[in-house]
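Notes follow the structure.
Every protein chain but one is kept in place in this view of the complex.
In this document, chain identifiers A, B and C correspond to the written order of the chains, with residue numbering beginning at 1 in each.
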Amino acid sequence: MSRFSPLEWPVIRQLRTGDRTGRSSAVQSQHTREITARTATADRVVQSICPYCAVGCGQKVYVKDEKVIQIEGDPDSPISRGRLCPKGSASEQLVNSPGRQTRVLYRAPGASDWQPLERETAIDMIADRFIEARRRGWQDADEQGRPLRRTMGIASLGGATLDNEENYLIKKLFTAAGAVQIENQARI
Amino acid sequence: MSVSPYDSYRPPEEPRRRRRRRNRPPGGGAFRRGGGDGSREVAMVPEPEFTSYYGRPIVKAPPWDSKIATYLFLGGLSGGSAILALGGYLTDRSALRRNGRLAALTAAGLGGVALVADLGRPERFLHMMRTFKPTSPMSMGSWVLATFSTNAGVAAAVEVDRMTGERLPLGPLRPVLHAAELPTSVAAGLLGAPMATYTAMLLSDTSVPTWHEMHGHLAFVFASSASLASGGLMMLTSPVSQTAPARFFAVAGVAGELVAMRVMKNAMDPLTVEPLEQGRPGTWLEWSERLSIAGGLGALLGGRRRWVAAASGAALMASSALTRFGVFWGGKESVKDPKYTVVPQRNRLEKRRAAGITDDSITTAG
Amino acid sequence: MSTDRMTPTSAFADDTHWEHPHPRRGFFTDTSICIGCKACEVACKEWNRNPVDSDYEILGSSYDNTGGLGADTWRHVAFIEQSQERIEEARESGRALVNLGMPRVGPPAPSPAPASTGCACGPAAPADDAAGSGCACSGPSSATTAPATAGCGSADGCGCSSGGAGGAAAGTAEGGSPVLDTPDFRWLMSSDVCKHCTHAGCLDVCPTGALFRTEFGTVVVQEDICNGCGTCVAGCPFGVIERRDDGLVEPKTQRGTPPMPDTVKVPQDGIAQKCTLCYDRMKEDQTPACAQACPTTSIKYGERETMLESAQQRVAQLHEQGRTEARLYGANPKDGVGGTGSIFLLLDEPEVYGLPPDPRVPTADLPRMYRRAGAAVLGMLALGAAAFTVGDRR
Partner (left out) sequence: MANADCIVIQGSNMAECHPVGFQWVTEAKARGARVIHVDPRFTRTSAVADKHLPIRAGSDIVLLGALINHVLSNDLWFHDYVLHYTNAATLISEDFEDAEDLDGLFSGYDPETGTYHLKSWGYQTEDEGEGHQADEQRNKGDEERAKAGGQQYGSGGAPVGAGKLVRDETLQHPRTVFQILKRHFARYTPEMVQETCGIAVADFEYLARSVTENSGRDRTTCFAYAVGWTQHTLGAQFIRTASILQLLLGNMGRPGGGIMALRGHATIQGSTDIPTLFNLLPGYLPMPSVTAQTFDDYVDGIRTTTQKGYWADARAYSVNLLKSWWGDAATAENDWAYDYIPRINGAHGTYQTLMAMLKDQVDGYFLLGQNPAVGSANGRLQRMGMSHLKWLVVRDLNMIESATWWKDGPEIASGELKTEDIDTEVFFMPAATHVEKSGSFTQTQRLVQWRHQAVAPPGEAQSELEFFYELGQRIRARVADSDDPRDRPLQDLTWDYPLTEDGEPDAEAVLAEINGQFLTGPRAGEPLSSYTQMTDDGSTAGGCWIYTGIYADGVNRAAMRVPGQQQDEIASQWAWAWPANRRILYNRASADPQGRPWSERKKLVWWDPEKKTWTGKDNPDFPLDREPGSTPDPQQGGPAALAGDDPFIMQADGKGWLFAPKGMMDGPLPTHYEPQESPVDNPVYAQQQNPARIMFPREDNLSAPSGDAPGTDVYPFMFTTYRLTEHHTAGGMSRWLPYLSELQPEMFCEISPELAELKGLEPYGWATIVSPRSAIEVKVLVTDRMTPLTVGGKTIHQIGLPYHWGAGTDAVVTGDGANDLLGITLDPNVQIQNFKTGSCDIRPGRRPQGAARDELVREYQRRAGLTIMTGMERITDPERELNEDPLRARDSGDVAGRSTAYRPGQDATEQEADK
């Protein structure tokens, strides 16, 4: 009602146009006329794959101002033909979830709560502990003297939601470090 | 639900954020309903059998509360008062005229405030004037209310000016205002009737089962109720010497309402009458009837005695308010149980099928 | 004021006036292939940024924990568990429908062509294809039994005449009898949505013009116009539209943590809300979010005429298989709301799904109300006149 023009008053439009009962074009507001789908005004569309189950449904990720504004099924995918399950449909919320953590947190021994930590510091601390645990858990040979050259001080669990490339680096690094206790959801 | 011996050891739970979720009775499976929950008063009709979706309502009640019920009453009161004010004006009953005009404006004003306050977005109340929609009683009512209030306002302003000895700072407008007294009084009087009755359309042009079933007769009930309320108000406020027409108006209203209510209930699907006859709405309507008979008799027999007139007037106003509240809340009750939606619809469908009309069902085999 | 002007007649264009109207759009929700995954609910909420509609408690209605359609839930999946007895009844009531002189199909045809012929249609249909996949097969008998009143060109659209699908699923693949044994139990799932009625109660009673009929024949609330009077809520015969009474649109959590600062906030509290059939997407020629997501094409979207044809073919196919419980809801232009934009294929009586069995747009009775109200107005005025003439003498 801010830019009120008498001619645009729907009552007048009712009389001017054929929409006498005021149930369609005569009552449409400027705002409504200008509605567009946010997918149509996105800066870019990126093709992706749903992160939930192993069907591998195609997703289209719409980005505006470097924010994900919509994720929906990719009709081009011969696997999913544009369809998504409820989880896949919720993946925009997964990305923009109100509960998502974006800070590195640290809990000291015996502490009752988290404290924030710089990411660089955290990785350094983890690297130090990695070296130390590797040393402490090192086994050169088994009881029969056969070489093992491994460490049992470090273990890892996870991977089925990670990328192949990530798993590759994880396996490569752990193996080179002599850590063997690496597992993922495939066995859970 | 607490059946474990350990339950008593549990600390009180943190209160979960509660959000009012309307229309959610405790459910238990898609049950076949065998009717009421047993606590109800005697049912008027044999309880129907049908399968509902977990007993959940099918239609939704409008998000209106007692403010709207109050408005129903005030609108009637206001419209009726305007008619009496016009009569008083034309027949030179100054107290009737004055009180009628003031009552018409005050009631319309308060009613308008109640209406706006009930909006989800009160700041957008002017949007009501955005369009003129004959299909929408709310739209038509808004136009009626707006025009009526304007006219009643002018008439009341003249009255106030007169009461204050023309001391209002009106300047050159005073002659204009006073010249407008006749046309605005007539307009307000004539619009008073639609003002009092359009709310019947507002209620019955809905899918609320009980309200919709009333659509043939509710206007008469509301018009009568408005008559007896405004008559009652005048009996209460004006000297008996001037209130003979008001008493007539009120007594006729009482008679009209008694008849209209009977006729209306008979015309409705029996099941949809049920919410009007049980629970609080039932009590209210019962008392409404008692009060209106008492008030009517009082007006008829003792209307010339001041205190009887005043008491009868008050009774009549209370009766009218109870009528509106009863009808309003009775309708709101009727959406809570899906049977009020389903059974009348099935009945009418069966009736049409029995009459050989089989091509207008929403459910088709192909 | 004649009925015709008060409420639109069967010709849809009657309550609309557009310079450039589009063919009417609609849904066909085939509940017989719904798997109850609720992708539609989530996709809808995500697209429209609707708030969560829940106290995070089990509602006590099988797997349904959102209860029903409302201001925040525009697609709702119903779950109904039924015993054998009830299935028999549904089959019987469906048969009764067939036997009425209504739009109908013939009795189950004897098993048609051998199943091995395969079916040429369906498989490659993309998700946004109006007809969807797999539903376009119908037996040879459907052409002759297409509904007479429904206005569908009965012969066209039946591109595929193989009955293989029907025969194989019903009895044995090799021409067995289509007589079905009734399962002990079934679990119905159905995704409900705004019906986008031909005669829309909400639209008719809206005083501000916030609700309007779009150029696509759908019914949409304009969020900048609605003042939340709530009349439409009572106007809807299906209980779809509702006033949103709380807050902004970002999904709530119980933890009270502030929402992500970048979440778009659209102040839509206090106004009426319902399915828009994704008006914004439709403008860009995109499929509505729910139909786009639906994994099994239980929700199909397209021009309403096409939807109607699909629906009729599908119900004919099911009837051929002996599944007489199948019926359409909203396909009949002569019903109380003039037919719906969203057509459903149901497997039991509508009220089982929480749908009204004989909905009627309230404004259908508006002429009568006007007449009665007019009489009451005149009566009241006459009474007033009498009061000051006759009544005065007393």
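The rule we apply is simple: contacts are C-beta pairs under 8 Å (C-beta built on N, C-alpha and C of every residue); 3 or more make two chains touch, one makes a residue touch a chain.
Just so you know, these numbers come straight off a predicted model, no measurement behind them.
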Missing-chain contacts mapped onto chain A: 44, 46-58, 61, 63, 66-68, 71, 75-81, 83-88, 90-91, 93-95, 97-114, 117, 119, 122-133, 136-138, 140, 142, 146-173, 175-188
Those residues of chain C which, in the complete complex, touch the missing chain: 33-39, 41-42, 45-46, 52-58, 60, 62-63, 65-66, 81, 83, 115-116, 118-119, 122-124, 126, 133-135, 137, 164-169, 172-174, 183, 185-189, 251-255, 295-297
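Going forward, only the chains that are shown with their structure count from here on.
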Chain pair with more C-beta contacts, A-C versus A-B: A-C
Between chain C and chain B, distance of the C-alpha-averaged centres to the nearest whole Å: 33
Interchain centroid distance [CA atoms averaged], chain A/chain B, Å: 54
Euclidean distance of C-alpha centroids - chain A vs chain C, Å: 34
Junction residues of chain C, two or more chains touched: 204, 208-210, 225
Residues of chain A touching at least two other chains: 10, 21-23, 26-27
Touching residues on chain C, where the partner in the complex is chain B: 1, 6-7, 53-57, 59-62, 64, 67-68, 70, 78, 80-82, 86, 94, 97-98, 100-105, 145-147, 149-150, 201, 204-210, 225-231, 233-246, 252, 254, 269-272, 312, 315-316, 319, 327-332, 334-337, 340, 346, 348-360, 362-363, 365-366, 368-370, 372-373, 375-381, 383-388, 390-392, 394
Residue ranges of chain C in contact with chain A within the complex: 5, 15-19, 37-39, 41-43, 46-47, 126-128, 203-204, 208-215, 220, 222-225, 250-251, 253, 255, 257-260, 262-264, 278-281, 283-284, 286, 289, 292-295
In the complex with chain A, residue positions of chain B that touch it: 126-127, 129-135
